[in-house]
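Chains shown are a subset, placed as in the full complex.
When the chains are written out, they are named A, B, C and D in that same order, and each has its own residue count from 1.
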């Protein structure tokens, strides 16, 4: 499906004459844009099947699957993946509770400090990643904690917690506060209200926030590279291979991730579409 | 706080407050303060005397090694020589001072002209990348938010997200493969006949900052598209129609209706993009192969991991942080958005 | 014995054949981590507080960086078989940075060189004995030269000393004192910046070095031996590698035990194993570097012998090598300052 | 539609009376409710009617316990409520937006109050089903609120509130989110449920139509004060203040000064001449006064003699369906005449007209604030 067909007229807005020319321009632009977006992916993918020893598509040495085998036998990469997953799980475990707490406080705190608190809690998002890595490293040094998976996890959680918090905040802002009041009015205790009303309401967001936290953790380089010490994650391993001996095994990883994402995204879209149809049917 | 206790009870509230304080202090504020502290002192450099002592010790070691292999006859001479040197060392060691920690602003003030230039250039380039990304992303955000059908919009969204499945490093590396001397683009141009690779005629994309811009805009598209998309999505299509009905041409509709509406999103997108590109380490590192100018982040990295000068590194990092903060405030001022608007 | 040993080595150093042989012989499991540059090794170790690894492979001249922060433990010469190392190398290493204040921390493992790699098809006139560092700075080489930021200023100093333009006692003045170092770097950097347009690519590691020739369009440059040799062998025989007439830059990589090592005995077992002739030979065949182990050359394969022959056509080529002296603080910081200037010129 | 008649009566509940004794509510320096006394009888359908912001919700929240009155006390069934939280009062609140729990099926919504009281699941469900039957939602018990229609949701909210067996049900504009037809239908249903359960209903609305059709008694509020408490007919026919007169239904208003009083009638002199109306509040000559006449009591003078006559010119004729509103202009003052649509109502009228009304159809009140248009 090309961008052009995607943008095909569907609403009357774009049937107007004056809009038509603008739409042609917009469509052409979208096509160029999506080429820009996907060309690297294509190159990346092709290079994963090239028998040449370095990632390349111009030095074509024939199709091969050997890099897939090589990946399976690459203990460092596999270990890196395990480490990444470990760190990712740690990040979820740390950032979700932090994000939730921050969000609860910010939605309920009626004080002029609210703005300040908000500023502080979102600041990690607005801070360059390397600075978070550096400050974490320097900070924990004072407690004799050297760089490693733990520090990488802490450094990442610092800003990922902020992302989670924003998601929870957005959700909480859409919460109808009268629900909690209604529950209280019906005689429920505050813990009961939290368990039966607030948490279930947040549950989908907690799930998405966890997934996003995990993905951000896996993907992170700038922060991790400073805090990882002698250990490594998948990404820092790739990073250090840039400094030493890049092979198309790296591309294979890329291809696998792309395929996984497309599958996940397609499933998501199908589910959503079905949901939408179901809702329309009602 | 009262509202919090009333809704969640005392126990839960305590947990929330404790966690938030831990996060705020232990992970955000105090580490930054430690970094700042680190940037405020230096250790006096080792003196020439220390160097001299080191070298004398090495001489002894060499003599001792030689002594093992030497004929017995030569050994006394060597030993004499060793003891001479040891005396000399003793004398020098008396003069040697242990390095001291000195609090000073010199880590900031001593930024060399070169580093300052790199710094300024980085900020300038980051601003340029931001503008570029804005120009590239606005039409896309608009198309997805306002023009496409919900179905098409979902697919477009997917198209935007999929490239982000692969890591930033790989994404950028892919651009290297495209823009290189024997990259896809030059090979294509060679095939077309514009360049001649065999004769070493090629377009040196990589040798100009353009390649960094291309890759960096690419790397951060999402961070620009999403905030703008989010605001444009809330723009009532009727407003666009109303503007058109009142006779406005497309450009004026954007200028007067769509862009003003998207302002908070544009501000957030610009802040994110600027912050990411000013602090980007991987993109310039990979895209230039170190040939064209450094970005400040590379300089910081080198202070930490090459020059082994954490203190200067911390000072540089803090400087970068300050600029980012200033940029954020500037954007908030220009676009008249509050911190709260960054929540999306 | 048994247990595990955590080895932190250059990416290509401990390949499977060596690992298997060691594990088979000793029953010790090797846990391998790798790095691509001295900086990386040093800083990871520093960031990890000297913990987590049992053996590292620093280049000998970077030793002082480790001593400053007490990252390495002293070598116990009773646990390590000194005889396994070629004595001349062992001796030379003392002054190059393997010892500090009378104590030894590093044991030579292998050595290699940084010399000239060039395209013999476009430059058929160049060969051993003729080729010079100066060939990189000739006027018609726009964008065709690949160099390493960290070494190019040193080789240029050697070249300019040889031509007499900048006297520096074969670049040794760079290590003499801060003032001398500045003087030489200043002059050399000026020269380099004037000829900046020649440089087509900077490289910092083997991959980048290879890419400089295969992807970035360079035709001549200063590379590590392994880069030149592998380019010749795997990519195209037109690529040649040899020593310039001013003398190649020699480096020695060593093995050391971090101060926080937990498996010290296993570490010594590993070090001793690496310096057996068989392992040394395997190592050289694997990597293209030259083992510091006595009799390792008896286990070289033909390919490796041929490569050695190409790189060092006669013994003088080896005698004439310029070995990197132990780093001093001022050298390290001035070198990165001036190489930054060159990069950003 | 037929639901109401099919519903069985529930006999487990009983209403209690609610007394507000000198209650007031101050937020910061703004007084939302001025000192108010109010007695709501056990089992009655009581409405509080007033414009937006007049303090209706505030009163309701004081009764339900979400707010503590600044002064005065609230008693329910004779018991003082100060210090008793919303979850321990014999009241249940139905929110304007209903506040159904969107993630729980209908029956769990209904059973929530019992769940909060620790009633076992099986019992909860049984009781919930009884209530679901009562509001005629059997068959919908496992649906989520989002899958129900507006009217069904409304009934779930009622069942949920009734599940805790409140003595007083507090309803805060529960119909305002529904569309017109459904709103009218739900009026009947609410009234019916109230009648069958016997629970005291305190119903808040700013819609006079709702209040008039459902209530036993109505309190009309304005700016934090209760201006009148009465049955619907009395409120309509004998409003106590100009505000109540104009807020409830339409009125034609004439201003003037009392000239004569006699036999419970007063004659007012003003720009529209001498007008005679009932003088229920015993105004004395010289008082500033207003005369109120309902548009449906205005008549065109087809020969008939009437106490009061005004002439004006017809400006506009609004056909509203079953009736026609005629608007007459007179010196910038507008007079509205409500006529049943008799097919030709007002169609043949034009130009200057003489309209009048009987003195018994007009009410004289002391001059005061009118309801904002």
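Remarks
Heads up, the rule we're going with is that contacts are C-beta pairs under 8 Å (C-beta built on N, C-alpha and C of every residue); 3 or more make two chains touch, one makes a residue touch a chain.
Keep in mind it's a predicted model, so treat the numbers as computed, not measured.
Overall stoichiometry of the protein chains across this structure file: A x1, B x1, C x1, D x2.
FYI, only the chains that are shown with their structure count from here on.
Look at where the CA atoms of subunit A average out and do the same for subunit D: the two points lie 54 Å apart.
One inter-chain figure worth recording: subunit B and subunit C are separated by 30 Å, centre to centre, where each centre is the mean of the chain's CA atoms. Mean C-alpha position of subunit B lies 65 Å from that of subunit D. Multi-chain contact residues of subunit D (touching two or more other chains): none found. Among all residues of subunit B, those that touch two or more other chains are 182-183, 304.
Only residues 1-4, 6-9, 11-12, 15-20, 22-24, 27-32, 34-35, 38, 136, 139-140, 142-143, 146-152, 154-156, 158-171, 173-175, 177-178, 182-184, 187, 218, 221, 237, 240-241, 244, 249-250, 271-272, 275-276, 278-282, 285-286, 297, 300-301, 304, 310, 313-314, 317-318, 320-321, 324-325, 328, 339-340, 342-344 of subunit B touch subunit A when the two sit together in their complex.
Contacts from subunit D toward subunit A in the complex involve residues 64-66, 85-88, 91-93, 95-97, 99, 101-103, 112-113, 115-117, 147, 160-161, 163-164. For subunit A in complex with subunit C, the residues that touch the partner chain are 53-54, 56, 59, 75-76, 137, 144, 146-148, 228-232, 240-246.
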